[in-house]
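All protein chains but one are shown at their positions in the complex.
Right, chain A next:
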Amino acid sequence: MSTGNMNLTLKIWRQKNNKAKGNLVDYKISEVSPDMSFLEMFDVLNEDLVAKGEEPVVFDHDCREGICGACSMFINGRPHGPKEGITTCQLHMRSFNDGDTIVVEPWRAKAFPVIKDLMVDRTAFDRIIASGGFISVNTGNAQDANSLPIPKVQADSAFEAAACIGCGACVATCKNASAMLFVSAKISQLAQLPQGQPERYRRVQSMVAQMDAEGFGNCTNTGACEAECPKGISLENIARMNRDFYSAKFVSEEDI
């Protein structure tokens, strides 16, 4: 924990484009306020780089409120840095010390190719959602709020799964670059509610097939994803996905 302004050494992954070979480049940054967020520190660095006529560091960011899932930095060997339960935008420089060297890399996975510098292509997640992470409903008037009774524990559990913001930290930290925590959250948020039932077994088969086709690795239950998830998505979701998958493959007659 630091209180005064800090001088830091940053080792940042620079990569021109998807085809180019990247490398870590050292940057010295001085007078960093401990109250700055990690992304604000990057803004200052980029201002300096632009002033010097150099290419600024490209990185993903959007809401800067910890809810959109856009920011995606692998900081000192951990996704979203050293603090638990937050995204990179919610990480503040007071979590570091004067004189620290901070290594910043992009999410690394075959399914998340680097676009430039720290920005990676996460559309693999979108394609998984598009393959089945939805419910098909007829349009029309909304139903009366209490027409479908749902036990509170079940509603809570579905809501906890729905808290996933799809940032990809689970894939980034998994030694196997597996996307099972993400996919299981997207399956679990629907599998526990009545509206999700009609397509439940079709959904799990389609989404798992799409996940495999994208080139993510296979889960080995290390639990790193759960520990690093900014939204605390539980491994229970992966077990639920596995159960649904077995039911779909070995019990239901519809094969996808």
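Definition applied: contacts are C-beta pairs under 8 Å (C-beta built on N, C-alpha and C of every residue); 3 or more make two chains touch, one makes a residue touch a chain; residues count from 1.
The rule we apply is simple: contacts and distances are computed from a predicted model.
Enquirer: Looking at UniProt, which of "DNA-directed DNA polymerase", "Protein ImuA", "Succinate dehydrogenase cytochrome b subunit" or "ABC transporter" names the chain that isn't shown?
Expert: From the choices "DNA-directed DNA polymerase", "Protein ImuA", "Succinate dehydrogenase cytochrome b subunit" or "ABC transporter", the unshown chain carries the UniProt name "Succinate dehydrogenase cytochrome b subunit".
Enquirer: Out of A:8, A:57, A:73 or A:111, point to the residue that touches the absent chain in the complete complex.
Expert: Touching the chain that is not displayed is residue A:111.
Enquirer: Provide the residue numbers of chain A that touch the chain removed from this figure.
Expert: Spelled out for chain A, the touching residues are 11, 13, 22, 24, 74, 76-78, 82, 103, 105, 108-111, 114, 173, 175-178, 180, 205, 208-209, 211-212, 215-224, 227-228, 235-236, 238-243, 245-246, 249-250, 255-256.
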